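Here it is: the structure, laid out below.
Heads up, one of the protein chains got dropped from this complex, but the rest are sitting where they should.
Then we have chain A:
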């Protein structure tokens, strides 16, 4: 069972959290301006990468907050977590990369 570092509460076991899908997919400001294809792309298409994946998690049995995480989908390890609204870290800090903390 992974330990996930909630940016608000700190390290907690995985069972306190719920997965929330890919991060940084903003709801369009004016959906009506989008074509059907563009809207379908927003609704359904996700990157599904092999490797680093930015994704949303919610500390549902804790503070209740959504936050974002970078997780390696190959190893299932969290590289880092950050608050919702913050930009995806471009270069994960070398001292935490791979540490899973």
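Here, a contact is a pair of C-beta atoms (placed from the backbone, for glycine too) under 8 Å apart; a residue touches a chain by one contact, two chains touch by 3 or more; residues count from 1.
Quick note on the criterion: contacts and distances are computed from a predicted model.
J.: If you look up the hidden chain in UniProt, what protein name do you find among "Peptide/nickel transport system substrate-binding protein", "Protocatechuate 4,5-dioxygenase beta subunit", "ABC transporter permease" or "Sarcosine oxidase subunit alpha family protein"?
T.: Going by UniProt, the chain not displayed is called "Sarcosine oxidase subunit alpha family protein".
J.: For chain A, which positions touch the chain that isn't shown here?
T.: On the side of chain A, residues 1-3, 13, 18, 20, 26-27, 30-32, 34, 36, 39, 43, 56, 58, 60, 64-66, 75-77, 84-85, 95-101 touch the unshown chain.
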